[in-house]
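The complex appears here without one of its protein chains, the remainder shown in place.
Labels run A, B, C, D, E, F and G following the written order; every chain starts at residue 1.
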Amino acid sequence: MKNRKKVEGCKVAILMGSDSDLPIMQKAFVVLEEFGVNYCVTVASAHRSPGYLHGFLDKCEQEGIAVYIAGAGGAAHLAGVVASSTVKPVIGVPINSKLNGLDSLLSTAQMPFGIPVATVAVDGAANAAMLAVEILAVADKKLQSKLSKKRVEMETAVIKKAKNLKV
Amino acid sequence: MKNRKKVEGCKVAILMGSDSDLPIMQKAFVVLEEFGVNYCVTVASAHRSPGYLHGFLDKCEQEGIAVYIAGAGGAAHLAGVVASSTVKPVIGVPINSKLNGLDSLLSTAQMPFGIPVATVAVDGAANAAMLAVEILAVADKKLQSKLSKKRVEMETAVIKKAKNLKV
Amino acid sequence: MKNRKKVEGCKVAILMGSDSDLPIMQKAFVVLEEFGVNYCVTVASAHRSPGYLHGFLDKCEQEGIAVYIAGAGGAAHLAGVVASSTVKPVIGVPINSKLNGLDSLLSTAQMPFGIPVATVAVDGAANAAMLAVEILAVADKKLQSKLSKKRVEMETAVIKKAKNLKV
Amino acid sequence: MKNRKKVEGCKVAILMGSDSDLPIMQKAFVVLEEFGVNYCVTVASAHRSPGYLHGFLDKCEQEGIAVYIAGAGGAAHLAGVVASSTVKPVIGVPINSKLNGLDSLLSTAQMPFGIPVATVAVDGAANAAMLAVEILAVADKKLQSKLSKKRVEMETAVIKKAKNLKV
Amino acid sequence: MKNRKKVEGCKVAILMGSDSDLPIMQKAFVVLEEFGVNYCVTVASAHRSPGYLHGFLDKCEQEGIAVYIAGAGGAAHLAGVVASSTVKPVIGVPINSKLNGLDSLLSTAQMPFGIPVATVAVDGAANAAMLAVEILAVADKKLQSKLSKKRVEMETAVIKKAKNLKV
Amino acid sequence: MKNRKKVEGCKVAILMGSDSDLPIMQKAFVVLEEFGVNYCVTVASAHRSPGYLHGFLDKCEQEGIAVYIAGAGGAAHLAGVVASSTVKPVIGVPINSKLNGLDSLLSTAQMPFGIPVATVAVDGAANAAMLAVEILAVADKKLQSKLSKKRVEMETAVIKKAKNLKV
Amino acid sequence: MKNRKKVEGCKVAILMGSDSDLPIMQKAFVVLEEFGVNYCVTVASAHRSPGYLHGFLDKCEQEGIAVYIAGAGGAAHLAGVVASSTVKPVIGVPINSKLNGLDSLLSTAQMPFGIPVATVAVDGAANAAMLAVEILAVADKKLQSKLSKKRVEMETAVIKKAKNLKV
Partner (left out) sequence: MKNRKKVEGCKVAILMGSDSDLPIMQKAFVVLEEFGVNYCVTVASAHRSPGYLHGFLDKCEQEGIAVYIAGAGGAAHLAGVVASSTVKPVIGVPINSKLNGLDSLLSTAQMPFGIPVATVAVDGAANAAMLAVEILAVADKKLQSKLSKKRVEMETAVIKKAKNLKV
């Protein structure tokens, strides 16, 4: 098994604001593993550990991370802070909160001009990983084929569910 | 001047649900031109012109469009429908509406597993273009440099505003 | 017992975005059975299974489905996509979600001009079926009588509850 | 020109809670006229004129109105009250308000079991008329053809806008 | 024990849209009993049992009911319908719902000119009863004294809680 | 003309948090004058002028004010503070604000147990006055007749609007 | 152990609208104890116990309380009422409620000019205490050092969590 805390050799870096976000964020791991995309994971608070965060991001930039995924809840600034430190695409996952994730969604999506965050659904870590794969696949025909195959599988799965429906 | 309606030779395809969205969406044009990224533009309603939309998307897929940007308001399904037709990254721009864009934002961002839409801020067409450039730059060092240079320019512009502040 | 997956001979087609929507959507089955209205059911994701969805809808159109009911949650595009493929009335059921169904409701109701979706309450599958029956009854006096009788029954049930109130 | 206040001979009855709703609701008139559907119009407050409202509804029921359209804002009860007086389909138009129509939308859509209201978008009177035509068309092949033709026209209009786009 | 279903001799009539609202609404009973105010209770749906509702209200008007309390959830029209049938004060209790009672609150409070509903907090049945007592007390010095005494008791209770606080 | 700033001889006291609320609140004056109900008016901020507010309220209590109407926006505490100082009914008018009056509505309606505020619609000052008249009318048959007459007039006005509708 | 109900010798006074708020508010106690800041605690309802509240506040002012923390839910007026009675900084903690704390947050934050409330997150009592310490530290170098040390500890804790992450 890989050590998912090492940045070296990874394409996608996954950050979460708190280790309590792990049950949501690990849905992204499953997807990236399915597509054979190397990723690394850390916990880094934009507010409580800015030094550690920027150290981690510097490392990521040196090692050539291609896409970032950042999950955070409440006044969710993590994705925005990552985005301001890199010109690589940053995907934001708004984590569910006391206000049903509305605060997380708005804090992640409503970014000002110049520093975009590619926001997915509340708790949408799996889709964040899908989007990361799509971004990597822009210049990777093999990954594109895998994505197309996955689409067929997803459609097949829906059709199977339709067939097995107990009605 | 380029004919922006031709798909051939473009990297980014921009779709809007209605021509009334043009004043918002053209903020994306400015950014893409600044970065020298070829793009094409069309009006296509997911609901009123599904045939035309899918014809346009087929053409885009054949011509190798790398990133899609789709802007729509209200029950904004356009980005989602585009995303379900391609494995390329799709960026959704929620266009302001009677409900202040809340309906547009939720309809664009809250996508189910498998078909992500990279959602930006309400009326955030310029940032959608920035994100598209960032995605293209993942495999294009030159574009990466331009983005880094743009970041410096943006910071310089802020500093200039700070200096010129009339206080 | 009828095979509810067969489209042939049905008046109402019920689609749900995921089989996890079944506990909500089957409240519609009970109502349609009570009124003796033939219906068919499938699972079809607007995003993950567009091919299967359109195949199903083509079949429905050929077989003369009169009314569609589509239930979906989050960025709930299913009803809108169905509506763009038919000129038959389409009833949308916003399924409860992380944002308490507000996203589902807005994505279903806020449709642009030309392609209406008859939206009912969040999780309102039973009422979607009632509405379907009302639509069929417009040209079916017998069904109209059944509806009127049902109204009397509903009033009687309320009165009975009033009588049995433990106060 | 027809007298649109007469109920006799009409298929669709349009009610609005206040004459200030006319600029929104008359968008429905245009659509119904385009489809050659006879309609009648009145102003009737569920709260201020319950007697007049029920008199009007009794007349409608006698004259065989097939579909109702009711537009109201704020605590928008009109459509619900109409729906509780008839087993014909009732379409609710939430009219924009101080709270951006959110109150109107929720008051119209969130109906309890038994008495559905087919809710369209905030200020969506034109779509309410489209939906009324779709409902009438269920048992009227000619109207169905007109609707299909309208769909083609709408798609053509979008394509034309795409062609004329000034980009 | 009194028969709380009899209208005769009551000052306050309490209506609820469904018997599932009883656990909330009975908090009003406790308050009215504490103040020795006679009340009667029924279940009456504005939509499903308009005939029964209006029969009940006619009875109430004949028997000289002074204040109405109506609790309902979702598209909560009950209080508004009661208010349109009487010139007595009507207090609306928005009952919690799928949308956290926001729909109930807006449907109850946002009444149009002429037909006010005195809206209390979501699930605020006890306060509805307090308000009813305050209204009755306007012309009843004895009840006013009881209210003043109750205020003292409430303050005393808070002070006691402050004293007993385990800190 | 009466001096509306004098408390003596008044039945209804109207308070507003700021004189900028006057255009909204004076809609209440018209209604009270129509019903011949004596009222007095002041500006009193719950936060900026607590001393003046409590002085005014003491005066009101001595002079036998029967009903209070309090209008305020934002974190609208005025009605709640008034309600905590009297056992007379207090009607709250949430004044429109930056957040479309949602903050004003919630701050006014969501009162804790014991101290109810009879909340009307956002900017609903006229209905606040109607409610005040209804409360006074509980023990005043003459006022009850006037209210009943007003109801007839309102219905007549609606019918007239229906007749004059330009359709 | 200190008697936390005594005001004498305290720097921070903590008020809560109800003893049911204790589980949230006591998170503030832990923080203040960690920083060695003396505090006192009471339960005081702005509405049900205004006399007791103002007595407590008078005592606080005499004893030289430097910062207030007030936690309340729903139409949360407590912090605002405290703020109108003192020129010391008042920190408001919106307590979670039926509306997910949105009502509490808006009632606490949207204060009118002149009487600010320093609002923290919904249920953010621990952060309210942190803010109180920061305010006291403005004129207390020792406390500033403790805060800086705490920041280091928090960063260390995040780094430890990153290291211990099970991925």
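FYI, contacts are C-beta pairs under 8 Å (C-beta built on N, C-alpha and C of every residue); 3 or more make two chains touch, one makes a residue touch a chain.
Worth saying up front: this structure is predicted, and the values here are computed from it rather than measured.
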Full-complex contact with the absent chain, from B:L57, B:A121 or B:V138: B:A121
Residue among A:V37, A:A83 or A:L131 that touches the chain left out of view: A:A83
In subunit G, positions touching the absent partner: 66-67, 87-89, 91, 105, 109-122, 124, 126-128, 130-131, 134-139, 144, 147-148, 150-151, 154
Those residues of subunit A which, in the complete complex, touch the missing chain: 17-18, 45-48, 50, 73-77, 80-81, 83-85, 97, 99, 102-103, 106-115, 117
Touch list for subunit F against the chain that is not drawn: 4-5, 18-19, 22, 26, 29, 41-45, 48-52, 74-75, 98-100
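Definition applied: only the chains that are shown with their structure count from here on.
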Chain centre separation (subunit D, subunit E; CA means) in Å: 34
Whole-Å separation of chain centres (CA-atom averages), subunit B against subunit E: 52
Sequence positions of subunit C contacting 2 or more other chains: 18, 45, 48, 50, 74-75, 99-100, 102, 109-115, 117, 121-122, 151, 154
